[in-house]
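Read through the structure below, which is laid out as structure tokens, and then see the notes.
Missing here is one protein chain; the remaining ones are kept as they sit in the complex.
Now for chain A:
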Amino acid sequence: MLRNYLKIAFRNLMRRKLFSLINILGLSVGIAFSLLIGVYIIQEKQVNADLKNPDQQFIVKSDWKVKEMGLDITTVAPLPKAMKEEYPHLVSNYYRFNPVTNVVSAGDKHFKENIAIGDTTLVSMYGFPLLHGNTEQAFRDNNSAVITESMAIKLFGKTDVLNERISIAATTGEQQDYLVSAVMKDISKNSVTGLFGETYSVFVPTIGNRYYPGGDPAVSWQSIYEIGLLELRPGVTPASMEKPFEQVLAKYADETTRANLTVKLAPVRDYYLKDNNNAVNRVIVTLSLVALFIISMAVINFININIGTSTYRLKEIGLRKVFGGARSQLVMQYLTEAMVLTLISGFLSVIFYEALRPFFSQVLQTSLLPCWQFSWVQIGFFVLLLLAVGLLAGIYPALVLSAVRISKAVKGKMDDSRGGMILRKSLLVVQFSLAILVFICGLTISSQVSYIFNKDLGYNKEQVLIVTAFPKQWDSTGVGRMMAVREGLKQVPSVKAASLTFEIPDRKPPNAASLQGEGMDQPVLIPALNVDENFGKTLGLNLSAGTFFNDKGAHIPGQVVINESAAKAFGWTAETAIGKTLKLPPSNVLTVKGVVKDFNYSSFNEEIGPLAFFHIEDALSYRFFAIKVVGDDMTAAINSVKSKWKELLPNAPFDYFFMDDKFASLYASELRLKKATSLATVLNLFIVFMGVFGIISFTIARRNREIAVRKVLGADIKSILLLFIKEYAWLILLANVIAWPLAYWFAHQWLQQYVYRVQQNLTPFFVAGLSVFGIAVVLIGLLSMKPATSNPVRNLRAE
């Protein structure tokens, strides 16, 4: 029986090649897109699943009463360790690290790397696989380092590097040497070694560490910038840890910390998905919706075309019934046809998947699994998807067509041709609505993205080169040497300005200072950044009043520059602020030297707030040189800066990026979303119009006689085109009426996350609505041109 079904199914597919082609193309594009998104989602959900005991791993986060008091992702350094010692029945393990970036060297090789100065529990707690070394005791002693596979290759050209010597530059201006005691296999994305989206490649013990002048950074209850992770005993919930945390803080922490800090535990398992305001989850939801839209489009096409062309088959159905075919057999026949078609599309979609994989991997910034590496679970999902699509597409036509009464069927007339028409048109309206909806949302995303990239930021990100300032010797000698390097760099002809700084405008400065303005009775916490007097000039900040520190002569200690918001927070105007004093505990008094206009120092999701600039020669810490270069030939400019750098600092790597690239990277997810929605818009339109193409071609084929009669009665080409266009114009109009409010709502929701955002206007709505209408008109025009211009006599004779 099945063989018979299959035989007939293939014959029917072959006989109606155009419609089979439309169905297969639409379905395979839809399935391929779903497959790409599906694999992406599975991979993203899999992040952190490979860690040992993933459901017992937690990140210790901080909820400060005043946001500026600390970071939410870091904790009080000794806290995790104390928790394990005081509550061994609740906490089974802890790992802490202090994240730094500095030069790692082996012999004459120097690289800028992310280094985790942390506990030696790293490997045993998370079960990271080792290529070399002892899993039980990955760190032999406090002079041991664990490095990743690719780090080993980078430094030594091989992975078997146990007992090789590496040295790490410290902020004291010294080097600390370590012997490699274990090499970790390169690990997939996870929230332990890749917590901020950065990858850590070198791990050294915190005990005995000399990176900071004070030694081990994890012992002081005052230091609050340590990453802390805990492994809880099975069955222990984060809620049950609240009291223990309070008790430990009460026992060890100082008054301010106790009063302002609430400790939170965030599961590592889904941290990646939920981090950053649910960023990954949001992408997943958006893409799933888009995939769902696209596949529904393809399924609707299938249903529409099948019912629309069924008149060709009514005779066959009638005859089958006359000769005793049961209804269930007819249903099976139709379902088989739908399944065969879906399977062919599924096969094609795998080819599309492979063809589109590189592009999607790039857009989604991940590497999607090639299809030959799919797990059984993934293959299972894929097969389920195909079955579901086949069933969805096939069941309705199967039921409708098999229910047609014999007498009508034999005559080739549908029972309720008007009912069928309404269904077909409603489905078309659904399709058009979805296409327009995605189109409008895509346009809104594009306009927000271009707003982000074109808004006046209050500083100039163009042609600013950021070079990591090595060595990081954070004392007056170190700063003095860097200032000399800065002067050297300024001598390069293409360098217009250069500045030594701790911050660049890519985040809200994590350190806040408690400043009390002249005449105020309360201090306020204001994010502070350490920069030199050239910072304003290099980044093109606009001064409202005063000068940017002492920009014409030697450094004068005790000066501060603030932004307009800060002036306002102290109750001053830009002009009155100049010369006022700010008290900074314990006993510093700073004089306001300048006020700059507010600028976007962090992403558009965050409102511009008060900001204070401290001079680097007072604060004694730095990370970057910002270098403003001029001229059209950037490559030449970089090369001349680089050769000067090599001359000034022969042992420091020249590690640089551009400020505008850094800025763009803040909006990676927006750019990703923009690409994804543009692609979805194109795919949607492609599928919808393929469906419309199919439907119009068979309606026109059926209405050939009518067109001929109308021509004989005096209709010209224009009025015949209008006849068809009018039919679809109504549907498109209706689709716009449905899609516009939805699109407005979606776009509104999405835009809410930005403090600085575009106002929605009617342009995207009209662009989307009119383009869809325009394409429809062109398509209808092309298709109905033939019958509209051909000789009516022929079509009348064919009757």
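Methods note: a residue touches a chain if its C-beta (ideal position, glycine included) is under 8 Å from a C-beta of that chain, and two chains touch if they have at least 3 such contacts; residues count from 1.
Criterion: contacts and distances are computed from a predicted model.
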Which of "ABC transporter ATP-binding protein", "Thiamine pyrophosphate-dependent enzyme", "Tryptophan synthase beta chain" or "Mono/diheme cytochrome c family protein" matches, in UniProt, the chain that is not displayed: "ABC transporter ATP-binding protein"
Touching residue (missing chain; options A:112, A:642 or A:710): A:710
Selected from A:54, A:118, A:478 or A:792 as touching the chain missing from the view: A:792
Sites on chain A contacted by the missing partner chain, in the whole complex: 705-706, 708-710, 712-716, 719, 791-793, 796-797, 799
